[in-house]
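Complex shown without one protein chain; remaining protein chains in place.
The chains carry the letters A and B, assigned in the order they are written, with residues numbered from 1 in each.
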Amino acid sequence: MNVIAGALRYGLILALVTSVLALTGIFTSFANREVIDDRLTLSAVVLGIFLLGAGGMAATAARPAGRAQTMLAGIIGGLCVGAALACLLILENAVNLSFVFPNLINPISRVLLFGLDPASGIALLLVLSAGMGAAAAGLVMLPARLQRSLILGALITTVVGLLQQQIRNVIPLHDAAALALTFGLGYAAAWRWGRSPLIKGLIGLSVGTAAAVIVFALMQNSVLPQVGAARSAVASPSVTVQALPVLVIIFGITGVVSGLITGAARVIHNAAAQFAVTLLILGIANQRNTNIMTDGGALLTFLLAAAGAWLIPMGGARADAHYQALSRSSQRAVTRSVFAVGLLVLIAAPPFMGVYITDVLNLVGIYIILGIGLNVVVGYAGLLDLGYVAFFAVGAYTAGLLTTPSLLTCGGVPARQIQASQVSEVCTGIMTFWEAWIVAIVVAAVCGILLGIPVLRLRGDYFAIVTLGFGEIIRLLVRFDDFKDLFGSAQGIANIPRPIIDLTALRPDWRFELTGASGIYYLVLAGILLAAAMSAQLARSKLGRSWMALRADEDVAQAMGINLVQIKLTAFAIGAAFAGMAGAVQGTRLFGAYPDSYTLLVSINVLSLIIIGGMGSIPGIVVGAFVLVGLPEALRELADYRLLAFGALLVTAMLVKPDGLLPPSVRKWSEIAAERFERDRKANSQ
Amino acid sequence: MIQKSQTAFKNQSPRLSINGLLNRTIQNPLRLIAIVLLVYILVVALSRLLGGDYRADQFARQLIFGLAQGSIYALIALGYTLVYGILLMINFAHGEVFMAGAYIGFFVITALNNAGLLVSQTLLALLITIFSGVIASVIVAVALERIAYRPLRNAPRLVPLITAIGASILLQQLFLRLFGVSTRRYPDVNLYAFPQLFPELGCATINGETICRGIDLIGGRYDVVVFGLQLRVLPIHFLVFFLALTFMAVLWFIVQRTRIGKAMRAVAEDKSTAALMGIDVDQVIVITFVLGAALAGAGGVLFALYNQQVSPFIGFIPGIKAFTAAVLGGIGNIPGAVFGGLFLGVVESVAPSMLGLSQQLKDVIAFSMLVLVLIFRPTGILGEVLAQKKA
Partner (left out) sequence: MSLLEIHDIHTFYGNINALKGVSLQVEEGEIVTLIGGNGAGKTTTLNTICGITPPRSGQVCLNGQDITRLPPHKIVELGVVQVPEGRKIFTRLTVRENLELGAFGRRDKTGIARDIQSVFERFPRLEERQRQLGGTLSGGEQQMLAIGRALMAQPRILLLDEPSMGLAPLLVREIFNVIVSLNANSGTTILLVEQNALMALAVANRAYVLQSGYITHADSAEKLRHDPAIIEAYLGG
């Protein structure tokens, strides 16, 4: 009976959550969003997630009790949720609750009764709940790896389905298939015959070259264009261009990479392999007449994603084993080569991705820079800064003030008093973006020092609140009407120009303006590389080690002779500088600096990136930025629920992983300290 | 970190000699800046007063409003201070506990209004509303404690803070999604009392007949002349002030005189020793949350009665201001929280006009006070009352 009690517990908890969400109208608003054409709506997916979740949690708890019990628990779990929803439906029918819950104006019964009459609808709901619960139990009883693959596969398919419209124009199927095939063959060949990185690379190169030749031949014989014409895929520049040399280069590089990663570090191997799978999925998504994923597409995507989730980690383990056996210099060579190719892909990407995706990636990139910066403050020096957005704002406003006609650049005359024609003679202070960028970084760092000095001696939670206060003060001050001449109050500073690369001294026509989403993209990319490199360098330096000591134990660090105030201040200033850098970029991206973009929520967002993706590692920050910033941006209809999910995520992350804030190296340090302490204690007591 | 958390003992007798003050000032440049700032503010205020830019009746009006607003801050601040004193954590979501009381109170008072009870049995209806606000806040607070805070009792300090921030966002958004984006409005309430006390205000002559209903405690607005000053007085401000003081007095009584209050003080000072006394520490902590939430819930309904508007976001800024108040008075210190709340309310209300600043800067003033007090006197004006160590 314990099994039933446990199952009921989980079931009822999830039933409560689902009912509350139902009352927010999640099912009705998501009912219009289709994930798979004519078959699956987002609403159904959400319902499925909760039913499976309830069944799964109940089943997992009952697992030790045996198969039958697990199945029973799963069914009970699912039924709890179903029953709760059924009660809700009956209640909704009986009483008008739309005064309290305005979202019920669109009654849930329209969706959850599946278009049937109440009795049959509820019956179907209950059967469905039990069924999903049983399915979840079945899933729980599968081996762990299979479970993971299936769940990941389903998740990825759902996300792809939601993003279908945005990603369909990235790459045509034939291109993707050709590249993926080359990748796969090169990988397989290098796996089988490759002994050393050099040989692996050569094997890959040969496979790639062969592929290029074959593709070229196919194109000459009109096989491929036929394929292309038949699908009439709409795409940004197609990879299968006409010229052979170009084909050789593209396919050759693909081959080399596929070969090398069979002996690369696990992270690199997995990332590259996942990229290849993603490419293929993008190809599948490339459909002609529809913005919604089809049955076939969904199935293929699911199989690919699940297979990838299953196979890639296996390959990663083997590749890592090979990698560890290499010499240091070989390791570095392999990693650097793959990185170089990765960089090439990043640089070549914008035309393929299109304006919308590029813009989303720009925002993600800016948050990555912010994350790297805040990581120096929180992750390295252990200071919880809740007012980080202040430096972000400082960067944007500084850049804005220096690149547009303003009080600063027009010799003390407010901008609105100057006619357009007078601008060039009165506003002599206007700088180029690059100059302003540097000034913005410096100003932000100085602000960091100024703000840091009074507050650094406060204890952790007070420090957090003070920084929060600072952030809010800055936001309110730039918004203040009396400062309109300087900061533009609620309208902010407008018309920040795009950066211009002016090399006309070398050649008269070498003047490039970084316009459009792709212009910002390259700027952001450069910023990320700079920030990441500096951050990695800092971590390795003497300063970085003193930060580690500070984090592990402040008193011990002080006893070791480390000047606490100085290193904390340095961390704070460096973090501020990164934020200033990001701020200037944001300013030019949005063509302006607007006070309402710099709220407390931004600081919390950046903090969450680091916590959830991060633990202080840069790949983690990248992942965090994609999940917490990229996904919500790309999935606009989820925007309503974004903050809700966000708050829930923060709470659950802390409950599940409370020491997520401590990077692994710090934990080891405190264990060393503990052991030393034990030894000393023993020595004293003898 | 003993040197970082200063106990009440260190602050019980501040040395107040001019020489000592001078010495310490010169040694600490930050202190110098603070004193210069204070003097500057005083000079501006005085010059405006003398110059006639700021009049006494303005002051009186703003003082009354400030006291009412301040007592709401005090009610919320007590929740912060109780929880911080016992758990050494900032319950960042306490502002949302306050909001929950106000919001649920809205549904109750609207239902009562629709049933006609608000007009026929005003006092009863109001009591029911306040009570339901209290219940709602308590439920939210207990849920927070059980689900989000209790598992993290022994985690490093910053982890519960982040959880609290997440919970704050979660609660705001939950109310927003569940109950809709439009701001809800409390109905107009009229509560007549004291018919004999203010005959010129409370009586009306209709058709030759004089009916004295008394002054309208909730909805009334009266123009009176007091001490030669022309004032527009809203009795609800006084009501809120006195009710809040009453609630706080009840809390003080509970903490100082009852068995459970003794247990709370013991747990606040030293958890493990309190456990050795046979005190169920978990239960005491829950009771602390309940008391703080009850005050916040009552405060929420009172706030909504004179502010009349409720939205899921009304908890955020008052929450931060209340925390400022708690720190101002000395965190962990119950009279301190009351003092801090009233002080902040009055300063926030009076300072903009007195110093000739825009009303837009009200919040800036509050945040600045937070920053200033945390930098210059983190132990608060009346001194902290905290446990010696966290566990």
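In the analysis below, a contact is a pair of C-beta atoms (placed from the backbone, for glycine too) under 8 Å apart; a residue touches a chain by one contact, two chains touch by 3 or more.
Being a predicted model, the structure only gives us computed values, none of them experimental.
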Among B:47, B:183, B:230 or B:273, residue touching the chain not depicted: B:273
Which of B:72, B:136, B:218 or B:263 contacts the chain that the document leaves out: B:263
Selected residue (touches chain absent from view) among B:34, B:229 or B:281: B:281
Footprint left on subunit B by the chain that the document does not show: 8-9, 259, 262-263, 265-266, 269-270, 272-281, 385
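Following the convention adopted for this analysis, only the chains that are shown with their structure count from here on.
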Contacting residues of subunit B [partner subunit A, same complex]: 1, 4-5, 30, 89-90, 107, 110, 148, 151-152, 155-163, 165-174, 177-180, 182, 320, 323, 327, 358, 360-361, 363-364, 367-368, 370-371, 374-375, 378
Of subunit A, residues touching subunit B in the complex: 20, 23-25, 99-103, 384, 386, 454-455, 458-462, 464-466, 468-470, 472-473, 476-477, 480-482, 554-555, 604, 607, 611, 640-641, 643-644, 646-651, 653-655, 658-659, 661-662
